[in-house]
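To start, I am sharing the structure in question, which I have written as structure tokens.
Note that one protein chain is taken out, while the other chains of the complex remain in position.
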Amino acid sequence: MNEETTGVWFIGARGSVATTAMAGAAAVRAGLTAPTGLVTESSGFPEAGLTELAGLRFGGHDVTSTPLAKRLDQLAGAGVVPHAVAAAVRDDLAAIEGDLRTGQGAGGAEPQVETAARLAADLAGFRDRRSLSRVVVVNVSSTEPPAEVLPEHADLDALEAALDDGRAVLPPSSLYAYAAFRAGCSFVDFTPSAGPRLRALDALARRQGVPYAGSDGKTGETLVRSALAPMFTSRALRVRSWSGTNLLGGGDGETLADPVAAASKTASKRRGLAETFGYPVDGEVHIDYVPDLGDWKTAWDHISFDGFLGVRMTMQFTWQGCDSALAAPLVLDLARLTARAHERGLAGALTPLGFFFKDPVGTHEHSLTEQYRTLCDWAARL
Amino acid sequence: MNEETTGVWFIGARGSVATTAMAGAAAVRAGLTAPTGLVTESSGFPEAGLTELAGLRFGGHDVTSTPLAKRLDQLAGAGVVPHAVAAAVRDDLAAIEGDLRTGQGAGGAEPQVETAARLAADLAGFRDRRSLSRVVVVNVSSTEPPAEVLPEHADLDALEAALDDGRAVLPPSSLYAYAAFRAGCSFVDFTPSAGPRLRALDALARRQGVPYAGSDGKTGETLVRSALAPMFTSRALRVRSWSGTNLLGGGDGETLADPVAAASKTASKRRGLAETFGYPVDGEVHIDYVPDLGDWKTAWDHISFDGFLGVRMTMQFTWQGCDSALAAPLVLDLARLTARAHERGLAGALTPLGFFFKDPVGTHEHSLTEQYRTLCDWAARL
Amino acid sequence: MNEETTGVWFIGARGSVATTAMAGAAAVRAGLTAPTGLVTESSGFPEAGLTELAGLRFGGHDVTSTPLAKRLDQLAGAGVVPHAVAAAVRDDLAAIEGDLRTGQGAGGAEPQVETAARLAADLAGFRDRRSLSRVVVVNVSSTEPPAEVLPEHADLDALEAALDDGRAVLPPSSLYAYAAFRAGCSFVDFTPSAGPRLRALDALARRQGVPYAGSDGKTGETLVRSALAPMFTSRALRVRSWSGTNLLGGGDGETLADPVAAASKTASKRRGLAETFGYPVDGEVHIDYVPDLGDWKTAWDHISFDGFLGVRMTMQFTWQGCDSALAAPLVLDLARLTARAHERGLAGALTPLGFFFKDPVGTHEHSLTEQYRTLCDWAARL
Partner (left out) sequence: MNEETTGVWFIGARGSVATTAMAGAAAVRAGLTAPTGLVTESSGFPEAGLTELAGLRFGGHDVTSTPLAKRLDQLAGAGVVPHAVAAAVRDDLAAIEGDLRTGQGAGGAEPQVETAARLAADLAGFRDRRSLSRVVVVNVSSTEPPAEVLPEHADLDALEAALDDGRAVLPPSSLYAYAAFRAGCSFVDFTPSAGPRLRALDALARRQGVPYAGSDGKTGETLVRSALAPMFTSRALRVRSWSGTNLLGGGDGETLADPVAAASKTASKRRGLAETFGYPVDGEVHIDYVPDLGDWKTAWDHISFDGFLGVRMTMQFTWQGCDSALAAPLVLDLARLTARAHERGLAGALTPLGFFFKDPVGTHEHSLTEQYRTLCDWAARL
């Protein structure tokens, strides 16, 4: 049992995922609900020396100022957090307000180097104020548009020189990762944004001795795809087309309604499929914003495949889930595992965490069962 | 490369599955079609010293006398075998007619011990006539009603004494297995019937030094279940109910429309689910005979599960496949693998073949990916 | 505008449907919610001289004693009634408690003739106590098993003689209808039970000058069927099979898990299909009790049909609805329409109300659009 206290610092701390995660951690800790959805608390999972749920302390950045208590009410109204749980954890969430800070604004006049220093100071302040062994930064903010590729992204010296020159060369998610690494914090990117996935940032993480994990949490359509695709492969059935439509309400749906932002998400969805089968597969992936669906999402996938003698067959599935409730426990799992890896001295990309991601860093393995086995083997040795 | 010739003897040789398997083996051998659906021919599968497809010789028992050529035309008309393939393999199938024999009738006056001797002689005759290294018997006949449990089923001496007394103590599928073992042949049960799954027959197989595999080929709803269920488990999502409806035309649908016969099939379907989750799950499984669907089957499954904080979510899938085209390549895979196990001196139940079965003998592992890994490891050592 | 006050007397007054109807009537009347789902309040519906929602007074029989306030809390917890609405109408429901009476027990020693007199006295008492112009009795109790057919059911004199002899010849639902008619009340049967559908009771209704409507509210799978089936007919597409699976939690699901009780429900579901197409159609209908689904129900239907040149095509639909929320507004519609028919002097079966029923009395028209047109034409003349 690990009795240290670990800080979990959310980018997007006032959003649905972070609020659900913090409410859920409090509820599970208080015995109000079973730890359903928490992989690291499930019966088959190895003892990995993780910080107890009771040892997690929360803080974070956000660009809005909606009180957590108000967001909690919204989540209760939407059926994401049961009314009784919301009432019971209201004070826990109010106590976190003091550790929330304003994130980077949308294109202010502040040079990125100064923003980074300010963000890093927020992290160090949180760690000192709460006497934390370490802090893991978790990005659960809205998906950002694909970033322009610059030469500075590939070279740490060039990057630092550009920042020192007062240039704005990093997309917002990568600036957060830069600040985290500078502050000696590990980083989890639950979004498809660039985040720590720049060669220069990987070098920084290794120089600083901090690990990072990503990218893009696997919570719905892609989760099911990674469970089903190996079925076709192992049975020697040839998939001809795999088409998908995702209907999303909520904040992320609105962001993704912008086709430019959606591009990075659909690209990461398609990659897994091609890498799994080893041959090209027809079919589009759509992400539609349907405001009326709120926190719920529905995915429909249609798969056509050849069987023996080329006979054509089809499969369809519909997944109807609550986005925040699917993401929140994984975010807690990732924070605990990444903090533990940090404690054990691992640095750079944590490839054994691919189980949690649509676009896992450092690996092309997309079979969910293989990913789970890899995760468990790794956790058992932590 | 294994240049021996191996006999594949079908129980139900004039049915859709056997005919598709024989037509398909001829078509693949002749290069008319890709080996889609054949696990043992797929790129990831280990070299296991299996008999080449060209080295398989076919024969079998059946209780009807429909010529294979006529069955082939029906399969072409139903879209199971492409018209061009049917035309090209017509002569191959006609050449098999000489190795087909009449199976056991429905409750004739012949004592079982004599029937068994006749069936065993058919097998030995086939082996000698065609100079085969060995013969594997594959049961693809219609599902039989659940058999009454008798004390003789548990004890080989008691069984043989009963048979010698002229008593009829074995269900038909088990009598076929008895005859096969007596003739020194291995046995694959692709149906949910009792077949070799009696303690007395297991003892006989081991005494005779022959292996057997079963039971109940996994080709549709259960295949998908075994790919999806581990997803819920590894993600710590709690499945509350899993309901299924199977619509089948064709011969097997008609048999299963009899609720008594269906009982053995639905029981084997439910077992995998309970064994996977380790807790009881609500939900029925229906098998409906819808004659109009012909060789095609449609399964719809509805799954409700709890996520984080007990939030209820659902998943549905529809599987629309061609029964014979799904079963036929697996039957060829099983025949080759079982024959090879026989060649290598294995006897008794072949538990590493669970990948192919709804109700795998000797194991409670139902995760498709784990089953595939086990199969490949085993095959690599054959 | 009709300023009379009308009594609505529920059989099953403490159940989910009645409670939702009473809560909803109060909420709509108070302007807390839009009248969604109320056909008689929708924009296209003719002015038909109906009692205002504010003019409805509620009472009823039940065999349980669960307070309405407690049932309301259960419905709020299950997401059937929004929490805010539940809080706002709590007092309205408490005020109804005084008009609830104990229904007939399950096989007590009381002769049916005396039970009938007691039930009728309850109705008359309600009418007098609340100074109601008239009372409509609405059966929303659990489905009863199919009733044995007796000669007394076909002849009013024989029926009354048998009752006078102290014999128990009526199923419970029909005894309620008998009592209602004797008390001069109209009757709506929202269940598939026998209710008023006996020739003797039809004679009684006409003798008493009271109308009745039924049977078996159309709220889910059958509703969709009655919208879709005419599409196939008008387009000359030949339906080959139509299979359905219904997953129900809640009280009705439990009742219908009993295959005997389910028989009357599946029979009324199948009748509509055969009558619509005029030729036999393959396919089963299943009703499964899945406790975990609570008040929610899911229906999956699979339809295979022939197009031009006999080409086979398929359609599937899934309907995911809340049973009580679907039934409750229809119950209010039916009560208002039946009371108005009573006021206008109509007696016997109200065939123009077929729009609301799976098994509409006195008509074989099952096309939803035709039923709606018939309903509107009739209502416009009321």
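To keep things simple, chains are lettered A, B and C as they appear, and every chain counts its residues starting from 1.
Keep in mind that, in the parts below, a residue touches a chain if its C-beta (ideal position, glycine included) is under 8 Å from a C-beta of that chain, and two chains touch if they have at least 3 such contacts.
All figures in this text were calculated on a predicted structure; none of them were measured in a lab.
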item	value
Touching the absent chain when the full complex is considered, from C:Ala325, C:Ala341 or C:Ala379	C:Ala325
Identified contact with the non-displayed chain, of B:Asn139, B:Thr318 or B:Thr338	B:Thr318
Which residue of C:Ile11, C:Ala183, C:Leu223 or C:Leu273 touches the chain not shown here	C:Leu223
Which residue of C:Ala54, C:Met313 or C:Ala380 touches the chain not shown here	C:Met313
In subunit B, positions touching the absent partner	79, 83, 318
Residues belonging to subunit A that touch the chain removed from view	240-241, 243, 245, 247, 282-284, 286, 288, 290-293, 298, 300, 302, 304, 314, 316, 318, 320
Residues from subunit C at the interface with the omitted partner, ascending	20, 23-24, 27, 33-39, 41-44, 79-82, 85, 223-224, 227-228, 230-231, 233-238, 306-311, 313-322, 325-326, 328-329, 355, 367-370, 372
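By definition in this document, only the chains that are shown with their structure count from here on.
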item	value
Residue-number overlap at the subunit B/subunit C interface, same or different (half cut)	same
Subunit B and subunit C: spacing of chain centres that average the CA atoms, whole Å	49
Centre distance in Å when subunit A and subunit B are each reduced to the mean of their C-alpha atoms	44
Set of subunit C residues in contact with two or more other chains	318
